[in-house]
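Before I ask anything, let me first share the structure, which is written out below as structure tokens.
Just one protein chain is left out here, and the rest sit where they should.
Labels A, B, C, D and E are assigned to the chains in the order they are written; within every chain, residues are numbered from 1.
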Amino acid sequence: MSVRDLLSPFIAWKHLFREPVSIRDPFNREASERYRGFHQNDVEKCIGCGTCEAICQNGAIDMVIVEGVEGIKTRPGDSGLRPRIDYGRCCWCALCVDVCMTSSLTMSNAYKWVENDPDKFRYIPGVDKKEWDNVKQGYHRPDGHRLNAPERIEMPELEPAERIDSFVEIVGGYSVEQARLEADRCVTCGICVATCPTHMPIPEYISAVRDGDYERGLKLLYDSNPFSQICGKVCTRRCETTCAASHEGDPIAIRWLKRHITEQVPYEKYRDIIGGPLPATGKKIAIIGAGPAGMTAAFDLARKGHEVSVYEARSHAGGMTRYGIPEYRLPFETIQREIDLIVSMGVEMHYDTRVGTDIQMQQLQQDNDAVLLAIGLWLGRGTRIPGADHPHVYKAIDLLRRIRDGEQLEAPKSMVVIGGGNVAMDIARSVARLQKQQQGEINVTLTALEDKAHFLADPVEIKESIEEEINIIDSRGPQECVSDDQGKLVGLRSWKVLSIFDDQHRFAPTYDESDEQLHPGEWIVEAIGQMSDVSLLGDALTEKLEWDRGRLQVDDDGHTSEPWLWAAGDCVKGPDIVSAVATGHSVATSIEAMFEQKEAQNA
Amino acid sequence: MADAEFGKADRSQYPHRRPDGSLDIDLTSGKYLKLWQGPNHPGITGNMSVELTVCGDEVVEGKTHVGYLHRGFEKLMERRTFIQCFPIVCRICVPEPDFNEYCYAAAVEELAGLEIPEKAKWIRALILEMGRINSYLMYLGGQAGAFGQGVIGQWTTYARDLMLDRFEELTGARIYHMFILPGGVRDDLPEGFDERMEQTLQEVERTLDDVYDTMFRNAVFKKRAVGLGYVDPALVDEYGITGPVARGAGVARDVRKDQPYLVYDQLDFEPVTGRESDVYARADVRRRDLLMSVDLIRQILSKMPHKGEVMATLPNVLHWKIPRGETYIRGECSRGEYGYYLVTDGSGYPRRVNVRGPSYTHAMALLEKLIVNVNISDVAGLMVSLHTYPPEIER
Amino acid sequence: MKDDFEKLLDQQPEKEPEPQERPALRDIPVREELVPRTVTAPDGQEIRIDPLQDYYCQAGPTVQTPAYTRIIEDLFNWARAESLWILGFGTGCGAIEMRPLMTPRFDAYRYGIQWRPTPRQANLLVISGYLSVKTLKRAIRSYEQMQNPKYVVGLGSCTINGGMYWDSYNTIKRLDDYLPVDLYITGCMPRPEALLQGFDDLKKLIRAGKAEGANKYAENFERYKTNQKRVIKDWDMPDYSW
Amino acid sequence: MSFEWIMIPYSLLTLFIVINYGLLLTALMQKIGARVGRRHGIPIWQNYIDLLKNYSIRSSITHGVMFYLGPVFRLTGGVGLLLFVPTIFGSEMFSNLSFAGDLILALYFIFFGSLGMALGAGESGHPHSAIGVSRGLSQVTTSELPFALAVFAVALQYQTLSVNDIVAAQQGGVMNWTLFTNPLAVAAAMLSFLGSMMRPPFDVVLAPQEIPIGPPTEYHSSYLALMQTNRVIFPIAKMVVYMNLFFGGAASWPVFFLKIFLIYFFSLFIGVVFPRFRVEQSVRWFLIWAMPLGIAAILVV
Amino acid sequence: MPEGRGYQRLKSRTSLEEILEVATEFERTARDFYTELAPKVSKQIRYLVEELAEEEQRHYDLFSQLRMRADIVEQIKQSVETPASDRRFSDCIHLPELGDHPDDQAVLQYALGREHAAMEQYQSLAESTPGGPIRDLFAFLADEETQHKNELEKRYYEVVHSGGV
Partner (left out) sequence: MQTLISQLQTRFQLSEFILQRDNLAFVTVTREQLRPLLLHLRDKEGFTHLVLLTAVDWIEDNIFQLTYLLGDRTAGCDIGVRLMLPRDVASMDSIHDLWPTAATYQRELREMFGIDFPESPRVDEDFILEGWTDLPPYRRDFDTLKYSQESYVDRLGRETKDPAAYMKLKLYPDEDNDG
């Protein structure tokens, strides 16, 4: 101990005349730029997927019904629920912000909240108005900081050069590892389920992929969709358009994961996993059309033990999947496996039997307890522009059928396709393959009213078409199919489309007549729309049935105005394979309910 | 049946007779006084208590009682997914939460086979050193306060608060930063962070100068602290002593040097040691260690890569599963070796997490040993000098 | 306040209050030194000592009426509001933000807020965060030793609805089940600024004469005790410790 | 000096002024201490509010008669001390009830409060109180010893036991103050003063970090308020004695305020920068450093 | 044949009143045409024809009311030049060749043609009429027909471009 030790402490007194360092007004001090304060939610952006709820380790978030707030409605891709946060639970970790699929959930830098009533510490950000709603500062997920991978695992595909001269299937299917990685991206929110017409348990089967439990996955698939193998390849996958992951990244490849499950389970085991039919009931049902809708209903009803006969005008079952989709997208084998599986449930098939000619509706009505009309959309629409009656102006649907039927078509030197949908792409790409095979080079032009951003076709189809050297010219309004003096078709004359939709988003093209082009083509193929051929019903029945704007009027279960007749598939709700499956299911349920009702009455 | 078996039925041995039978205190004799320090007691570090048996002014026996802050973290983590554990681990040690975040993240990364980006390592080291400074500043205030010199606590808490401001702008929170998550760190340094950090460091250094003059060169402080709470270097291994307590006894063990993690192998420093192994020596070790952290932060900020990712790509955290395995991750926190023992079983949840904080041994076995024959007035000073944080003991 | 409490009452299952004589002791043996014992005085007289008995006061809390005139009570309330003495009991992690509060940066002394190391002198109990059952027992003891009027502020989300320890076996979820709470400040941790705001709001409550938690506690003593005893299994404290 | 009834209201006025000055001065000292800690500290009127608050606490419990009497004794000590020494020298109004032997009485009163406190705190039954009291008594005893010696020296020096006379003897210039005439006695007394002000390094009696505030642990509401009142009267009273004995007394209120402030500040000046001694350390310190000074002072005289 | 007679009248008369009369007649004939067609088409598309008939009936009512309006009775008597677009307008009044079982596309195409001609007719009438209520009247008629045509156009696209996968 020294004198220094006695005196040195007095240095402390130097602070006496310094200004104190206290914050003058601590009540209004702003927190830092990144501060994690109370939540904000852009409810318009939010889709109510509940991922925030799932990740919250405090159980602080509830997904609650929000009613009467503008912009929030339960609709495909938006559950209509919004997160409500309990500040008696929250720990401000911001995992909910980090995981938010739309970046709608953020945090303000407000931090002061004092209440006398402990029940008040709960609110729905963005809905219940708070003073920090418009605070700009606060925690937002930093760029690149993601808790789940935004990018889809690439599907192995044949390169354009490899695939363009054959009808070999393009897509290879995921490996187990790829599928696991892709399945891993799913946040299991289930927003997709309601969008899927047949409500496949998507999150559940994706988690089966994650777990590698493919048999469980297959069971889940076939419980809701007997066309799972086919849907795994060509489903219109509306689910993916609403996928929560699609808001900030690629949607989950739900279709490919479905396909992956069906590929991983050996076909021999399918039947055992799915389970066979119940004992026979003696009830008889006739189904017209062996497409997805008809066969789905057949599958359901046959499994219930009913006697099901399917009448198909063509030589093979599968309907549009068999005759409308090119083989490079859906090989015959897949269809056959699917059909065989359904038939194995005890369905009686009548091929090459056209109702209306080979057998009459009245006959079916008499012989069966119920009849299901699942006739699809087999009449192609035409533009009926001048010259459209030329013999080399085709309907896409007819051409496709001919190609898939194995007819040896001689491909034209050049061809113009009218239409921007998937059928247009299909025919363009099919004919391109034929051209490549027969002539070695491709000359297909595809024109459509819409601009590319609004094509009805799947973006992947467009991308692949371009890869396959299809010349896509968008925003062209067809005016005339031009023939030369010899009557030989030379091409399509078109005008530039200025705009295609009106302000109500209804189709109303306007043209720039000065911008006129002639697209050369020996063939012109129209792929603008399809309709049902209902002539098989006969005049009397047509007259008897109720119609709704050109389509058969059916109730939610596919029941027509006639008690014995149901309708399903594209002819009532289409065209879409998975909707067809869905209507098949609901018709089967409805028929079953009718049987039960009758039983109850008889008893 | 279970209840009966696990209920502590047999209390007939109380007060406990040690196996060697050295101390048999008869409270009814009137010779001894039972005195509880804590949990509601300003001289206790945090919410814990010491049950003192005193004879006159002298402690003849001291038993630590913990569990007032027990929240069952290790159990709670077993029912939280790997990412959900991330916000909760920092709560295990309130004054220096980042170590939990780091150890947990590193353990998960090791078992999951994740490699984190280079820049994340630097930022992590930066945060850990900032946390160390905070913890030491708090300690210095506490140590002086325990001997009745309140003004030191005022200064150091102010300096700590400035550091909390840096924390806030970097991590978005003051106390529980929740910034180091498995895979990296949340975000890059904000704009202009270096300059503001430098200002803060200078303020910390100025404060430390004042503290040195008023606390370390203080006759009365020396009178109280020198010679108090001597820890025999031979006890260091026996009692599992780590950190400044061990270094104060001259045992130069510093995990940062012995088993370098993050970027410590690229930094220039030497473990700080003392000799006398008393309260004063430990305080001095911590003071110098604090200054070393200031230096380390400067090194980190100057050597840190300017560009680069701060976060590795994680699998989807909502169903992140980690294969079966076990590991132990340790780091040098301000109080000694901090470690996480993580066992996974291939599911999406940890099988078992064991948090090994330095206070566990320091505040229990060691304190109970050191406290014997200490004046009541020195109990607080002694406890503080072990720098224990109760929440990490009972978790 | 009154309404909130009614809510609370409605939520509680109507359960008969347990018998008064230390019910939980049935299962949990009491520590040796707390068991009543008989000692022999030097003069040979035998004295029975019950360590759990406070020989000075054996009465439960009673409702204390305000001063007889409004003006005096208002003056008192003003004084109470401007002189908040916090009990220095850091029950949970919230205690860490108390230190900046009382030191230069935020300097709560400016606002008449002080620390008191003993519950007798404090009139504000800050429950700083989660309460483990073990601490709850001590917090109740501390609270009961404080004098009427006294205030309780729950700090952090854990006091409101369990916070992040909502599924822990060792922490309570709703503070208002066990103590009459005047104010809650949410946060995890609430920043010192939020605490100051909370204290400011508390001052307003006190000035308005609305912070009558102590009387509420006395009025509903049975119910609070029932709730407390339901979770504190090792009930080795008297019910009448004032 | 004969006793006059008018002295009673006069001395009550003194008491009133001293209480207010004490309340403000204590707050001011706290503010100064806070400034060293780089903050603002309490508002200057905070003590009034605290006092009012404590009187307004509705409930209070007692641990027995002595528990109640403790603060009263203490207050009596403070008030008594103040009332029996002249506050303002030469003033008719503020000479209080001083009389020829008041120095003896003052010494007694200084100790009286501590004793009362000891009894009350002891009755409260709290171990911290008990420890605090035992510490307090031993420290007070040793710290009063140098003071007593210094007083003895001063009494010897001026050959009187009347405070008034002692003050009178110091009039006529700064150099007449005991401070300069008998610096050893003043040094001993000032060291003792440090010990009696309950500030570091001699605040082990209260020692919040060890035995939460010691003797008054159990005191609350109006008891505490009573003690607080005393806490502002007693030091001032004591400082009045110091001022009168060693610093030439005060002939007017401003001088009084200034001198008291400076004496008070002396304890703060030391207190802010040092930690506290353990009780046996402080006892030893008084015995080693202050006592010899006191003895030396007597010897010098 | 009512259609033929209307055509003749339009050629020879150029008074405004007459034009309005012809227009009314034009709508009436259309209405009658659709009404007659309805039972002949398949029930599937009958809704379309019925809707068209209803719309024409609405127009007919509108024009009839217009002619009764007091404020234009005087001006309506004035004569104007036969508009240039007259020919196409007239063409449309010819009996359409829809066959026995026209489909929805054909019906819509026919209806579109009619509305287009009427629209152009009124537009050019409006252009060749000096400002005032008459011009307003023609403008109104043109606008009415334009709207109808737009509406039909949208419906056309909706019907025809459906089912396009």
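Just so it is clear, contacts are C-beta pairs under 8 Å (C-beta built on N, C-alpha and C of every residue); 3 or more make two chains touch, one makes a residue touch a chain.
Please read these numbers as outputs of a predicted model, since none were measured by experiment.
Shown chains touched by the undisplayed chain in the intact complex: A, B, C. Across A:R4, A:R18, A:R75 or A:K136, the residue that sits in touch with the chain not pictured is A:R75. Although one chain is not drawn, the whole complex shows that of A:L6, A:V193, A:I466 or A:A508 it is A:V193 that touches it. The omitted chain makes contact with just one of the residues B:P190, B:G325 or B:G348: B:G325. On the side of subunit B, the interface with the absent chain consists of residues 2-3, 5-8, 10-11, 13, 16, 18-19, 66-67, 70, 72, 74-76, 78-79, 110, 237-240, 253, 258-259, 325-328, 330, 337, 339, 341, 343, 351-352, 354, 356, 360-361, 364-366, 369, 394, using the contact rule stated above. By the touch rule set out above, subunit C reaches the unshown chain at residues 11-12, 24, 27-28, 133-134, 137, 160-162, 166-174, 177, 230-235.
The omitted chain makes contact with subunit A at the following residues, 48-50, 53, 61-65, 74-76, 79-81, 86, 88, 118-119, 122, 189-191, 193-194, 199, 201, 203, 556, 586, 589.
In this text, only the chains that are shown with their structure count from here on.
The most distant chain from subunit D is E, comparing centres defined as mean Cα coordinates.
We define each chain's centre as the mean of its Cα atoms; on that basis subunit C and subunit E are separated by 87 Å.
Subunit A and subunit B have CA centres that are 54 Å apart. For subunit A, the set of residues touching two or more other chains reads 9, 12, 20-22, 31, 57-58, 91-92.
Shown for subunit D are the residues in touch with two or more other chains, namely 34, 36-40, 208, 212, 272-274. Chains that are in contact with each other form these pairs: A-B, A-C, A-D, A-E, B-C, B-D, C-D.
Against subunit E, the residues of subunit A that register as touching in their complex are 236, 324, 377, 381-384, 419, 421-424, 449, 456, 502, 506-509, 527-531, 534, 542-543, 545, 547-551, 570, 574-576. Against subunit B, in their complex, subunit C makes its touches with residues 27-29, 31-33, 37, 39, 87-93, 95-97, 99-100, 103-105, 115, 117, 119, 130, 132, 134-135, 138, 142, 164-165, 167-171, 188-189, 191.
Across the interface of their complex, subunit C is touched by residues 7-9, 11-12, 14-15, 27-28, 34, 39-42, 46-47, 67-72, 75-76, 79, 87-88, 91, 94-95, 138, 141, 153-155, 157-158, 160-161, 164, 174-176, 391 of subunit B.
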